[in-house]
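To start, the structure under review is shown below, and the notes come after it.
One protein chain is absent from this view; the other protein chains keep their places.
We just call them A and B in the order they show up, numbering each chain from 1.
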Amino acid sequence: MSREYETVIGLEVHVELATKTKIFCGCSTAFGGAPNTHTCPVCTGMPGSLPVLNKKVVEYAAAVGLATNCTINQNCKFDRKNYFYPDNPQNYQISQLYEPICRNGYVEIETADGGTKKIGIHEIHMEEDAGKLVHDDWEDVSVVDFNRSGVPLIEIVSEPDMRSADEVIAYLEKLRLIIQYLGASDCKLNEGSMRADVNLSVREVGATEFGTRTEMKNLNSFRAISHAIEGEKNRQIDLIESGEKVIQETRRWDDTKESSHAMRSKEDAQDYRYFPEPDLVPIIISDEWLEEIRSHQPEFRTEKLARYEQEYEIPRYDAEILTNSKHMADLFEETVALCGKPKKVSNWLMVETMRLLKEHEMEPEDIRFSPEHLAALINLADAGTINSTVAKEVFEQMFADDTDPEKYVEEHGLKTVNDEGALRATIEQVIKDNPQSVEDYHNGKEKAIGFLVGQTMKAMKGKANPGMVNQILKELL
Amino acid sequence: MFLMSLTAVELGKRIQNKEVTAVDATREALAAIAAREEAVHSFVTVDAEGALARAKQIQERIDAGELTSPLAGVPVAIKDNMCTQGMKTTCSSKILYNFMPTFTAEAVCNLEKAGAVILGKTNMDEFAMGSTTETSAFGVTKNPWNTGHVPGGSSGGSCAAVAAEECSYALGSDTGGSIRQPSSFCGVTGIKPTYGTVSRYGLIAYGSSLDQIGPIAKDVTDCATILEIISSHDSKDSTSVKREDTHFTEALVDDVKGMKIGIPRDYFGEGLNTEVKEAVLAAAKELEKKGAIVEEFDLGLVEYAIPAYYVIACAEASSNLARFDGVKYGYRTEEYDGLHQMYKKSRSEGFGAEVKRRIMLGSFVLSSGYYDAYYLKALRVKALIKKAFDEAFAKYDVILGPAAPTTAPKLGASLSDPIQMYLGDIYTISVNLAGLPGISLPCGTDSQGLPIGLQLIGDCFKEKNIIRAAYAFEQTRDYAHSPIAAQEKGGVS
Partner (left out) sequence: MANIISDETIEYVGILAKLELSDEEKEQAKKDMGEMLDYIDQLNELDTTGVEPMSHVFPVHNVFREDEVTNGDGSEDTLANAPLMRDGGFEVPKTII
């Protein structure tokens, strides 16, 4: 008789904060750049260099803590986590163990049965990111680039409260949304600005003790997370079923192989020898400072949803999609502020934008076009300057590279033809060229008119005013 | 040759008065180095060409009236654990044998702004770990008073260079006594300032919570003048303290009337050499004669400072020295198979025995299961030691005692027994744990003619008290601040 198992999952989520500079030095956090160009003595561990904390990091971390119902530790400190690795220039990482900035929070997720569930947050701490290792394809060497070394991170450590991949994804989406709303990070999994390590164990349903857990690293997409959870759950159950033991270890997910392997090595003793960082002084967050951070908290999704329904009179469903991304919501509000017409703005975002995002496998955060251009496009369409077919074509251009729609329409001569003389001449020619369709129409085949409209539009390169074409056609027939 | 026999301030005055030039002074220093290095070996790097070029530039600026600092044009030697841009900085370790810093330590920058002429870098115990300057990878430094003896350490090269008149003054660093103990052994004057007074930016860390840079010179006036120049609030060092009262030369007053001086009985117990004891107590008498109120008291906890220090310093060192791994700078082993072997071989070949001993101990006390028992315990004892000093300073302005239990030991006598060597720091170490300022100045010589050092300890941020007491004491003696001066005087004073 087979036993029933329950999966117990806790997450360690690393989020790169959207500061302009690194956590302990004045180097830029901008992506890209030739190797080691965004570096200085501090972020490369030069002898004699010393760290100085970026104030904005504390403010972002506290803001995330407040938004996730944490208690802010008003007297927090940094510690050193000691381990050797080439991407870790000092061979210790400045992090927080003993006095992290936030503790005891939670976020609420929606469950499959339509209910809600609280996922506990054990702590949030601040730390520095490591550099990047590029592995040579031909020789047995790797190359270290410290451009990302010292980029500020927060690590959000959940309680082991999740029981399925769906809950994990819901929790991550919720976190991402909160952090994006705060502007504390863009939270892109594929670019590594949000990374999740999964701690997973299984136990028999009804058991009170947790099983032995493993930690899964290198998960770069929601899909990878789902698959890794599924795979690891099955691996552990198989071990238990065959009478073997689960070993507490760190495993690395291989996305192409869709499997994981242990990262064990005799040389990695996983004994981090934490101790208080002597080069940094404690952080005391006064009540006043905390209040100031609280007062700068933005409008979160729940409040936005309500306001959209009320202020813009758009349906709940639309509001939900729009507010599901901070960038989308901002785009919506900014466009409406420019051109009014919330329903139309919402439609462009919900229908065409979402379609193209899906087609290009992009996230709403990747949208490039500006609210100014979307507003201009809506105005052009609304004024009848371009017809809806042309509008869609222009929009695709705009989506691709933020083209100015007014310029584009002008340059490509896409304005709708409203000149009755020109339309009439073209339609007369179309009627002459398609006697069969004309006959069909007269024989009661109403549909035939559609074909004739199409032929007219084609002849006019799509720019004809469709209302006028219909009217003139009917008249001439 | 006489310019190097002058104090730094006297030389600075002559330069300002156009009696001599910075170039003259630098030439004399370089000549002295050329003459005495073979016997003393104070330096790891001497930059003769660069020093002369700098001296010329500085003299031009002095002539143009741009540089008016009391030390403008005066030659200085820098301990080799302070980064100097474009000048090799080795910490006297093979692992940094070729390291060329790309920036200069803040304290050294402050000296440069004041027109100091940097001669080169002085020898030290490897990574400042040691009390004899014998753990240097580049050879031992010898005591100029008697080259069969050690100069003390870890700033042994800096102290020996001052005593051998190879420079006008020097910078050292003090983690557990590394300025005061060798100053005592070499018969020079050195100050370990309050933690946070001199920026640590550019000082290659040993024990970050204990390290401080300080001056080593021929007398108290020089030390106060140098300290005034190198002290600064540095936004690059988070532990740097904003201080208003860094006009230390104001304390150069020959007046200790009513000053309360405490003598800890626990500093005069077992292990203290009789001659040292007598000289130090005689110094206390001199101050008493000048109107100071001198009193004995029990400080307490003295014997616990050393074990607490070794836990904290070694733990910090094990982490601070992790960065030396053959990846970014310094020594990398020739042959290796894979990353971990590259690390292990580079570090094992690059570090000397004492450094490895302390890294091993530091790694152990922080390791899983021992952190509370060793590291936290030591931090608690540190709190108790600080409290004991707080209580003492509620009663006294200055604490007076020896800088070291003995005079300079013979070469090779200390390294065989580490704990015995560590015990030599018994009077200096607690000062670092509590972050306090301390000064060591000569107060006599023993029967072998080796200098004895007097230590004065002040409450935090009260350097002025110890400078004033030291200055007043200094006025009571006909003073020979180097073996050369002593010889000229026809014997030791």
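Methods note: a contact is a pair of C-beta atoms (placed from the backbone, for glycine too) under 8 Å apart; a residue touches a chain by one contact, two chains touch by 3 or more.
Just so it is clear, the structure is predicted and the values come from calculations on it, not from any experiment.
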| item | value |
| --- | --- |
| Hidden-chain contact residue, picked from the options B:G157, B:G326 or B:G458 | B:G326 |
| Selected residue (touches chain absent from view) among B:L52, B:L379 or B:A485 | B:L379 |
| Touch with the omitted chain, as defined above, among B:R180, B:K345 or B:K462 | B:K345 |
| Touch residues of chain A, complete complex, unshown partner | 19-21, 25-28, 34-41, 44, 46, 52-56, 58, 77, 82, 84-86, 133-136, 139-146, 266-267, 269, 271, 273, 276, 278, 280-284 |
| Sites on chain B contacted by the missing partner chain, in the whole complex | 98-100, 102-103, 195-196, 209, 235, 238-239, 241, 301, 303-304, 306-308, 310-311, 318, 322, 325-332, 336-345, 347-348, 351, 353, 356-357, 359-365, 367, 374, 376-384, 386, 418-419, 433-435, 460 |
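By our rule, only the chains that are shown with their structure count from here on.
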| item | value |
| --- | --- |
| Averaged-CA centre spacing for the pair chain B and chain A, given as whole angstrom | 55 |
| Parts of chain A lying in touch with chain B, wherever the complex brings them together | 41, 44-53, 80, 82, 84, 86, 89-92, 144, 265, 267, 271, 273-275, 278-281 |
| Complex contacts: residues of chain B adjacent to chain A | 82-83, 89, 91, 96, 99, 101-103, 105, 200-205, 207-209, 235-239, 315-316, 318-319, 322-325, 327-329, 339-340, 343, 363, 366-368, 371, 375 |
